[in-house]
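My questions all concern the structure below.
Of the protein chains in this complex, one is absent; all others appear in place.
To keep things simple, chains are lettered A and B as they appear, and every chain counts its residues starting from 1.
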Amino acid sequence: MQQAFQWYVHSCLTHMSGAARLGWTAPDMPYRHTKRETCVKRNLRPTRLLAALLALGLIAAACSSSSTTATTATTQVNVPQGGSLVIGAEQEPDCLDWIATCGASSWGYWMANVTTMPRAYDPVKDGDQYGYVPGVLLTGEADLKTDPTQVVTYHINPKAVWSDGQPITSADFKYTWEQIATGTDIYDKTGYSDISAVDATDPATAVVTFSTPFASWKSLFGGGYGVLPSHILSAVPDRDAAMKDGYKWSGGPYLIDSWNKTESITLVPNPKWYGPTQSHLDKVIFKFVADTSAEFQAFKGGEVKMIYPQPQLDVVDQINAGLADTNSTFNAETGSYEAIWMNNAAAPVDDVKVRQAIGYSIDRDAIVNKLFGQLGVTTALQVMNAPIVNAYSDTQAFAGYKPDLAKVDELLTSDGYAKGSDGIYAKGGKPLTITVTSTAGNKRRELTEQVMQQQLKDAGIGMTIANQKAGDFFGQVLPAGTYMVGIYAQQLTSIDPGRCGQMCSKNIPTDANGSTGNNVSRINVPELDPLLAAVDNTLDNQVRTDKNKQADGVTADQLVSLPLDPLPDIVLWNKSVVGPVGDNAVLGPWWNLQDWGVTP
Amino acid sequence: MSFESEISPSAGSAGQPHFDRERVGDFQPGDMATQLEQGLGRENLVGLPEEGESQLSPGVEPEARTQWQLFFRRFLRHRLAVASLFVLIIMIVLCFGASWIAPYPKNAQDLLALPKPPSGAHWFGTDDLGRDEFTETLYAGQISLKIGIAVALLSTLIGTVFGAVAGYFRGWTDQLVMRITDLFLVVPQLVVLAIAIKRFGQSDTMIALVLAALFWMYVARVVRGQVLSVREKEFVEAARASGASAPRIITRHILPNIIGPIMVNATLAVAGAIIAESTLSFLGFGVQPPSTSWGNMLSNAEGAVGTPKAYLLYFPGLMIFITVLAVNFLGDGLRDAFDPQSHE
Partner (left out) sequence: MASFLIRRLLYSIIVLFVVSFFAFAAVRATFNPLAKLAASKDVEVKQRESERLGLNRPMVVQYGDFMGKFVQGNWGQSESTHEAVSAMIQRSMVATLQLIIPGVILSIVAAIGLGVYSAVKQYSAGDYFLTAFSFVGIALPPFWFGLIAIEFLAVQPKSWFGLQQTPLYFVGLHSGDGAGVNWDYFRHLILPVLTLTVQIIAGWSRFQRASMLDVLSADYVRTAKAKGVPRKQVIFKHAFRNALVPMVTVMALDIGALFGGLVITESIFSIPGMGRMFLNALQNGDAPVLAVWVIVTAGFVLLFNLFADLTYGLLDPRVRLA
């Protein structure tokens, strides 16, 4: 999302720019200094969105004293000290043992991981794109040696301490790696299983040696997990039992005060937090409110002062109906994107011409406009990847797929189809009908299906809808491949453009690998495999980017699937919440919670 | 009849207790006059003297009437039931005649339009896709009513068979059937439904079958109770003595005499089935687009509470309510007509 105003950022001065003085801000972009010391004039393109935004928060420039350290943005408005904040949370995490299978919850991550776990690198927006920047845990960029093997050396900030006062050391890095790599109940070992050794002889330096190159190494020791305190956890018999219901230690700005199951999670400030800002708030309560309309009722009624709703249609209605005293931010550059995934092994969509015909039949812009037009997103996504990896993507790869009935006709007739009397193409007596499956009860997707149905019918392709319950859809249908076309979203939890898991032919779930592959779309394009593999293994950023863009081109030519739209992040908060309230597409809205305050 | 406590017409639905044990008669096999007064009840059975042969004072010749005529007369006296019958007929005509009556074609979307509240052009308003709610409600009614009636008929059939077998043969057959019934009653119905629908697909037929499989127990219990009380009658003994086979006795002698309660239960089961189907669809286990049912429409409208779109909630629910209410009144009227002893 681009900002609408010329925006000047001056180093060493903390006055507001002219625009900011008028009350307009760039709500969703925490600014960080790059390695250069000078400030950069950020020239940002205007969009329509700003006209639709209700009100905006304030953001200030960062001022750094050190040349190579990235710091978090600090506020320049005097944020009041004290007070508590109640935030509505749509989902309760299953458990808080981050590395276990039960710990993979986005909400759990945003609420309790980002606020309590130390991270080596932070994903932040640098200009218009996301990238990794060293966090306060490190003194600067880690050293990367690429040959003969990949070796990363982390320099740990000497001020970094746990909430009990013990320093964060390389032993913690080593412990974290061991737990993940050798554990049995681990959600995702990717990357950690490529590490052959962690040298913790020097407590201030962690030397991590890789057995195979892992390109997204910046997402390790941070990412979805963080760094675990070895001195605390190796002293208990069962790490999972010690963490799953909440834990009393922290390496971040907050401590978990309590987790009342089904009710709320409460955070309190970590007095030993070593970052630049201490929490202004005395208490932050995340109250679980299960459904969207209840969430909005609670927000309007003042029961909660902030919500982070799913981008569903009800949200659009609620916002249109009017929300008093509310600021909002809307971010379409997120890690989630919805696509029309095609089962490349199921007839008739196993035929590339049929897939392309579908691509030319659907007016994706109209669908996206209908779904999010009122929130300012009117054009479809044109690459099979999330916006947070735009730096690596050919963002216009699919732009050629606009509704073109002539092309549809050309493709299908050249493939042996002929239009029947009912207006539907048929080959050998069988009409061309596709079955679309998605998660039942998701209005956004159901709406998409219904619009698609009409559009396809107009183009001469029949379509039936066969929705499933989410658990069944993701758990049975997709792995088994008992679907033809599926509509669902992919969510990236790190700035990693890699898609080999979903698109490399070796990852197709078969009986041979016990149906454990993640390439549920059964994409099998020979040119694609080596490109995607290279994206995962190439440590040179430029080469990596080139390979990824080539891969994008191939996915578009073969139309392995059809991207639809990025799923925007919507943050709504009451005007009494002040500070640099915004959103981070990976870390969630509470990545800088310690900078916020509430006016009484 | 709360779906809360599973999808069942609770005991409170029929005015009759439906326990599976004998009621050692609480009536005195009193004078014929009393029996005849009561007309077509469990006391007035096929095989007894015609009504014409009464023991009233000579000189008075009551008009000879058949059982069915009596039934109709009593039914017509129940004005609410008659009115409900009309309402139901109108409902059925409206819904099944939707292709002629509805002002807009089914599923006619107008994507760029915002949902509008009820107005002259759209009596029930429009929804997110710009579809006319009135049209959608009518078409949805087809599914809801179809499933409701199908479930009632099927479950009545199954339940009658089981109940009659259990009640007539008694002994271990009875025990077996009753234990099967108990098992079905104890199984959490949502589990069965969720799993069956997942395994066998979410077609309307499957939903009807599964619901029928969860309703028959109640009919079975009622029928069993009725059969138990009827089988001791002399005419049944007479039939048995004259060598009639069991199925013949059941179908020719016993069932016709308990047709009343069976019909009443079947009618009330329609109401229960409609509510059950709509609740299922509301929870997401029911019919799938493009077919809609009233429950489905309500499920879509759930998020509309508290928004200007709240009108989407009113009409499908109102339709369910009116239909079920009418069916209940009808059932009540039928029960009165069959057995005026129940004093409803």
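Simple rule for what comes next: a contact is a pair of C-beta atoms (placed from the backbone, for glycine too) under 8 Å apart; a residue touches a chain by one contact, two chains touch by 3 or more.
Given the structure is predicted, the values throughout are model-derived calculations rather than measurements.
Colleague: Looking beyond the chains shown, say which of A:Gly301, A:Gly428, A:Pro526 or A:Pro600 touches the absent one.
Modeller: A:Gly301
Colleague: Of A:Asp126, A:Asp240 or A:Asp529, which sits in contact with the chain we cannot see?
Modeller: Only one listed residue reaches the unshown chain, and that is A:Asp240.
Colleague: In the whole complex, not just what's shown, which of A:His155, A:Lys469, A:Arg522 or A:Lys547 touches the removed chain?
Modeller: If we include the chain that is not displayed, A:Lys469 is the one touching it.
Colleague: Determine and list the subunit B residues touching the chain excluded from the picture.
Modeller: Within subunit B, the residues touching the omitted chain are 1-6, 8, 10-13, 15-17, 19, 21-24, 26-28, 179, 182-183, 185-188, 190-191, 194-195, 198-199, 271, 275, 278-279, 282-283, 295, 298, 301-302, 305-306, 310, 313-314, 317, 320-321, 324-325, 328-329, 332, 342-344.
Colleague: Which parts of subunit A face the unshown chain closely enough to count as touching?
Modeller: Listed in rising order, the touching residues are 86, 94-95, 97, 100-102, 104, 184-190, 240, 244-245, 261-264, 266, 285, 287, 289-291, 294, 297-298, 301-304, 469-472, 474-476, 478-479, 491, 498, 501, 507, 513-518, 520.
One rule holds in what follows: only the chains that are shown with their structure count from here on.
Colleague: Can you name the residues of subunit A that touch subunit B in the complex?
Modeller: 291-293, 296-297, 300, 312-314, 317-318, 321, 366, 370, 440-441, 443, 446-447, 449-451, 453-454, 464-467, 469, 472
Colleague: Where on subunit B is subunit A touching in the complex?
Modeller: Per the touch definition, subunit B meets subunit A at residues 107, 109, 111-112, 115, 128-129, 198, 284, 288-290, 299-300, 302-309.
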